[in-house]
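Complex shown without one protein chain; remaining protein chains in place.
And now, chain A:
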Amino acid sequence: MTTWHVILIASAATLALKLGGYLVPAGFLERERPARIADLLTVALLAALIGVQTFADGQQIVVDARLPAVIVAAALYALRVPFVIVVFAAAAVAAGIRAVT
């Protein structure tokens, strides 16, 4: 598999899902349980990605400049600072720590 294969298959899958909402008979995901699972799925995947992106280095768990950067990001989101500024700030914190250590 090449990177292009991954991109094409994943794009086809996500587009098919988008169209699926317009094609499947109404009601299925309106039911409480499927709707709840779809909702929580997004939360779980994003949280897992944060965990891995913060602590994983290959298959090792490490604590490095990324952790303080994510903590700063969380504080800024709590203060309702806009997304782009927070992402830049997180990069700056990590880059700063790496520059001095």
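Methods note: a residue touches a chain if its C-beta (ideal position, glycine included) is under 8 Å from a C-beta of that chain, and two chains touch if they have at least 3 such contacts; residues count from 1.
The criterion applied here is as follows: contacts and distances are computed from a predicted model.
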Next item on the list: Using the UniProt record as the reference, specify the protein name of the hidden chain from among "Branched-chain amino acid ABC transporter permease", "AAA family ATPase", "Fe-S cluster assembly protein SufD" or "Leucine-binding protein domain-containing protein".
Entry: "Branched-chain amino acid ABC transporter permease"
Margin query: On chain A, where is the contact patch with the chain that was removed from view?
Written below: 1-7, 9-11, 13-15, 17-22, 24, 26, 28-30, 33, 35-56, 58-61, 65-66, 69-70, 73-74, 77, 82-84, 86-96, 98-99
